[in-house]
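Only one protein chain is missing from this complex, and each of the others stays in its spot.
As written, the chain order gives the labels A, B and C, with residue 1 at the start of each chain.
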Amino acid sequence: MEDKVKEKIKEIIINKEVDGFLVLKRYFNYVVPYLFTEKNLEDLEELSLEEVKYPLARIILKIKKFYPDKKFGILVRGCDEKHLIELNKYKKINLKELYLLGINCSKNLALKCECPSPYTKIANISFGERVEGKNFEVFHKDLSFWLEKFSRCIKCYGCRSICPLCFCNNCSLEEELLVKRGFLPVDYPIFHLVRAYHLAGRCIECGLCEETCPAEIPLRKLYKEINEKFYQIFGYKPGEDIEEKHPLEFLEEEVKEKYGI
Amino acid sequence: MKIKERVGVFICHCGTNIAGKVDIKNLIQKNSDKENLFFFDYPYFCSQPGQALIKEKINQLNLTRIVVAACSPSLHEKTFHKVAQEAGINPYLVSCANIREQCSWVTEDKEEATEKAEKIIFSHINRVIYQEPLFVKEVEITPRVLVIGGGISGIEAALKIAHAGKEVYLVEKEPSIGGHMAKLDKTFPTLDCASCILTPKMVEVRENKNIKLLTYSEVEEVSGFVGNFEAKIRKKARSVNLLKCTGCGICINKCPIKVDSEFDMGLSKRKAIYIPFPQAVPNAPVIDRKNCLWFTKNKCGLCKKFCPFSAIDYDMQDEIIVEKFGAIIVATGFSLFDPELIYQYGYKRFPNVFTSLEIERLLSPTGPTLGEIVLKNGEIPKEVAIIHCVGSRDENYKPYCSAICCLYSLKLSYLIKEKTKANIYNFYIDLRLTRKGGEEFYNRVLEEGVEFIRGKPANIKMQDDKLVVECEDTLLGKIRRVKVDMVILSPAICPEKSTPFLSRILGLSLSQDGFFQEKHPKLAPASTMVEGIYIAGCCQGPKDIPESVAQAGLAAAEAISLIDCKKIEISPVVAEINEDYCSGCCICVNLCPYNALEYDSEKNKVKLTQEKCFGCGVCVSACFAGALSLKNYREQEILAQIEGIL
Amino acid sequence: MEYKLVPSICPYCGCGCGILMEVIEGKLVGTLPLKTHPINKGKLCIKGWSVHEFVYSENRLRSPMIKKGDKLKEVEWDEAISYAAKRLLEIKEKYGPSSIALISSARCTNEENFLMMKLARYVLGTNNIDHCARLCHSASVIGLIKTFGSGAMTNPIPHLEEAKTILIFGSNTTEAHPIVATHILRAKDKGANIIVVDPRKTHIARIATKHLQIKIGTDIVLINGMMNEIIKQGWEDKEFINNLTEGYEELKKTISKYDLSYVAKVTGVNEKDIYETAYLYTHQKPSSIVYCLGITEHHYGTDNVISLANLSMLTGNVGKPSTGVNPLRGQNNVQGACDMGCLPQYLSGYQKVSDDKAREEFEKFWKKNLPKEEGLTVEEMFTEALKGNIKAMIIQGENPLISDPNISRVRKALQNLEFLIVLDIFFNEMTEIADVVFACSSFLEKEGTFTNTERRVQYIPKVIEPIANTKPDWQVISLLGSALGSKGFSYDSPEEIFNEISQLTPIYRGISYERLKRYPLQWPCKTRLDPGCEYLHKDGFVRGKGRFIPIEEKEPFEIPDEEYPFILTTGRVVFHYHTATMTKNSPTLNKELSSVYIEINPEDAQRLKIEDGEKVKVISRRGEIEIKVRITDNVSPGLVYIPMHFSESPVNVLTSHEPLDPQSKIPPYKYSCVNIKKID
Partner (left out) sequence: MKENIKILGFLCQWCAYQGADLAGTSRLIYPAEVKLIKVPCSGRVSAHIIFKAFQKGADGVFVAGCHIGDCHFKCGNIIAEKRIKVIKAILDSLGIEPIRLDFFFISASEGLKFKKVAEEFYAQIKKMGSLNLNHGR
């Protein structure tokens, strides 16, 4: 499959469909995200589809900021695509200007990530056969479990720094009266409650935050449970469809009608 | 906690209302050692000496923040703001702690009340430290009023404003002003002729130089805020030059096309070029471009050929007028409920089922039958049934009572009885004759022999070309079938078709039944939630002509008083945006009920028009990045208040 | 258009986490964790996430400078180098080689530390070279060499996950070594017992399963008490003791008098907890000991370390997976600096200077005789400088005016020098008083290797070009070496230096760039095929038999009295790193915590009528500072704590430089008596 992907990317770059392609590349013993352009096409040999998770949506956002008028392609798995769909809703990125090269995840990656949909839906092209994801049942824990976990937080802001959906220019977690600064343990559970609220109905459960948390707090499981409840209340799932809007971010038509908005 | 500001805390005894339960002396003594915190108490701080004491302490100890612990802020917040201002402190550096209605009056135990009062006071001390000085902003007011709708309400309002010497734009969708009242024959209960009392006012509108009359025109867009509205008005092409036309009517009778006349409710015909009704103001024809041969098939052109004053101009285009206004009065009237929706009543199925407005046209001397009440086949009816509450007080259609049908049904009964001597049966649920002189009119009609049957007709059938009205007479307790020649339906008064569109462009909210929502049903019936926009007439709800005129007068008064104060103070408690924090995600834009936020695509930021903001704070609590904050209710102020109170 | 992510190693603490530097058009724009690195597996602390922030700070040194009059003037490289060489040669002629002292930087690469050692011994002919390990884990190096034969961390960090019991002595792990704490927390999630012995209720103490809030400085009594209890209960690993250790009998005799009630009285820890800890340590195996400066920074630091070694040998908890005695080294390359021989008594690879056979190897290779007698340690350098015996110093990437005890003494010593060369990347207190300042490039602007706390040698690539007119340290030292007339400094890449290191250092012999680029290696790694050594003392101790050294309880050098009633201890905070030269210039970190504070117990604060956030005066026999108060129950009554990072009120004005630990010459940072006064 890797060769087919290499061919495709080379072809797209050569006939100038995109100026740069963000994929994973081997760097000695590690696999890291890398931007292929026509200048470094020879590195394509080092392209790798190893199943390591990096916040590709966040990286493409940063690249776009430096090269606003350039067109880019990006390797997406199910979760990256969902990130981009959400980011499109907030005008952070325009999916039409992005070439999505989909890679469907393998069975064991799907199981490792407990992913319900380990495949891409709206990618321009996708490789690898689709594996049916499993909907893992939500694990509910009581308050003392969570307080013990939150008490370990060393305030590294990693959960915020790695999440592609955390795009604010100023973070309310740094508001002194909300979360005291310069203290360990962090004011809990307010630090984690605030972030849980920001992600309610937005988090696509990719698990990047859980993997980067030095205190081993099972954040993804918490956000999954919240999303589950969110779906029961509003019947809305994030990362599914560009047109759908988050229930807390608009007024229903009949409300607008009634109040002349 | 180290406090940098010098905070003065003034605890009011309020006689025994507070001091009775809250041990103020011990509370002050307990906190006397705190740095930069000065406690004072007095029996009545709202009194003159009380206020003087505050001012004196402010100057003496050069305090920078004030907390007044007394009654509810809704009573004396303004008073204490004024006190601070006079003592040289920005009024918004004062915080009122409610330790009466929400503490001493609602707590039994003294000790609990004191402890609760202390917590409330300290929560306000925390809050006041974070409060920032705010300054009232003043906005110039454009001395011009826009009146939408040229019915009796619109006319009345426009005249009152014009007499006060202010410039008025009166915009009417139809070719002539006059509205529904122009269609009526007589008005109850005095039976004086509608056009006799309306036409002089219409002429006055045309003559008054302060009124700019825009007929056959519609308002398309309104932006801006109180005192500074900007309206875009589309003046549809009349194809007749008003200055040249003398109203001689040659073009009308030359025109070969005949179509149903809307003014006569389709009961008569009118030409493609027509004057809606004789007393129309402006008294000039208009070309109905949908039916005129020149515009549909590029043929004919007779009217232009025969017009002695060459007033016809086919290539006249719609004209867009953009103008600034200080206030807007909406007087768009109402629309009648379509009885066809109630299948059983057979409107349009049976020939001789009329609506009351159609009968008004029949009664009118300028109407299709020049005042004669005749059936469709020309005969004079002998038996006439008038059915009240068609669509009104009916949860399938309109739950509310349309207020005027009972009285005008009596009027119709009287007039028809007088003209045709027919037997008149009124089918009613309750007779609501609340208007002045209503009861006497009812007795007069009874004397005339009009019969009143208490029961809502179930349905109307056709039996050998007679109409049979079936209903259960609730007084006699049995089903009655009354054979009549003619049935008159009194349809419900419904919101005008353009109401939803206007509410959208003006930002007005609608009440449950679809009419414009007044600011307060009793105290501000002509104002709306939007500053500077007023409503009059049936667009606010069913009412008769005297009520509409009264409301129009009130709306005019409001508009005049708004314009007369030249400048208006904008409340400083509005949102503000921090450009660097905003990342352009637009969560706030779709939540603002006043469209005060828009997305600016080049800067990828959100732009806030502070004048449109009412300070509800919905956007502030939706913004994760803290880019939006609401003055006087900033996140830090509330968070600090929570810290103090728990 | 160019965007790349270059793997590197975090320059801050000793965990040696893998990071990815985001580079757009040759300019650093961000930092991401390296998901597949063996130690941090995609996790980073707040400092790790903001590594890119200090690089372009405007306080960076941009070009070499020479002090003219009392102002530093920017000059070209060759002028600065030749001036420095001329002055050094003059001083060497006039006062002899032993009048010059060098302090290398534990934050620079192995290659640069090796060159500093070579400059001292091969060019200047002096053994006066030391570095900041002296102030943190020199006690561990000496203590563990005496007992085990090797002074480094015995087991790797990932082993902590499988341990059933972890004793944490004097380590604020979640703040000083956050990613080590991650592995400890993983062990806790698997049901391990985490027992923290610390006078302060640190963050790790709050989330551990048990916290022994011991009176400060009484660790030896506690450990002897535990050992005595273990022997009494017969829980000791007899078979391990007989086969692999010596000196057990004297130990048994010495500790016999430490019965539980006595130990409880001295340490303030109740008997049940001591018994339980001893029980868990011996029964819930494998058990591991993790410790940090709370053990070493006392004037009997080495004895503390030896007691820990005794405890581990007594119970056979060493030389096996997930066991051992694990000092958490502070700096990213302090282990490497020690390995490279920047110690007065050791050549590289812990070969003693006085051991002729080892020294001849170096002399044969360098074709020059090297000085035999041991050189001066950091504290001795300042004492000698005060006396006028040390005339010139070369200080690389170190800020003694913040990090060394009794700062006023250090300032006088440095001013007493005739000539001071400072190599650094930032303007700080040292560059103000230096005669020659060499502007060096940061770790992202040069290639090299770091060795983290668990002996793992890791390669770092050159991510961006040196900023402005800076040069990598190894080029600066090479230029200086050549300017001083030596021919042994013509390297044109760090790899060449590393090859020389591996030839001269037996424990690095098998390591090369080519291998390191593929994966990190843990020394000792004797040959090209040697996969490196995951944990030490697998089959027997390095010195042959593990040696029990009985340790008696020690007295503090000053007792709290009316004049100085409080005991002050110092330590780290997660948001800043050491003298905060880099972290103060990183906006995210500085925003989190920008000013220093003193932690006072609520009862003490009430007694002294001090409010939270108020400024107070703190006085010790060495000096006084003004500092903001933070009232917290982290400290017990009578104990106060000030973090070390802040220059506006440096805690080390208060700490004492003497008495030094006789064996490792480490100053007693963790203990000094102070008084606190309100400012009216």
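Throughout what follows, a contact is a pair of C-beta atoms (placed from the backbone, for glycine too) under 8 Å apart; a residue touches a chain by one contact, two chains touch by 3 or more.
This structure is a prediction, so every number in the text was calculated from the model and none was measured.
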Q. If the full complex is used, which shown chains touch the chain that is missing here?
A. A, B
Q.
Tell me which of B:Pro73, B:Gly247 or B:Gly371 is the one touching the absent chain.
A. B:Pro73
Q. If the hidden chain were put back, which of B:Phe38, B:Trp105, B:Phe350 or B:Phe501 would touch it?
A. B:Trp105
Q.
Touching the absent chain: which residues on chain B qualify?
A. 72-74, 98, 100-103, 105-109, 112-113, 115-116, 119-120, 123, 509, 512, 529, 573, 591, 593, 614-618, 620-622, 630, 633, 635, 638-639, 641-643, 645-646
Q) Taking the full complex into account, what residues of chain A touch the chain not shown? A) 140-147, 172, 175, 177-178, 187, 189-190, 193-194, 196-197, 200-201, 222, 225-226, 229-230, 233-234, 247-248, 251, 255, 259, 261
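We adopt the following convention: only the chains that are shown with their structure count from here on.
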Q | Inter-chain centre distance, chain B versus chain C - centres from mean C-alpha coordinates, in Å | A | 77
Q) What positions in chain B touch 2 or more of the other chains? A) none
Q: Going through chain C residue by residue, note those that touch at least 2 other chains and give them in order.
A: none
Q: State the interface residues of chain A toward chain B in the complex, per the touch definition above.
A: 90-92, 167-172, 175, 177-178, 198, 245-246, 248-251, 256-261
Q) For the complex, which residues does chain B have touching chain A? A) 500, 503-504, 506-510, 578, 580-587, 590-595, 599, 604, 622, 624-627, 635-636, 639-640, 643
Q: Would you mind writing out the residues of chain C in touch with chain A in their complex?
A: 1-7, 18, 20, 22, 24-25, 29-30, 32-37, 40-46, 48-49, 174-175, 178-179, 181-182, 185-186, 189, 203, 206-207, 517-519, 573-575, 588, 591-593
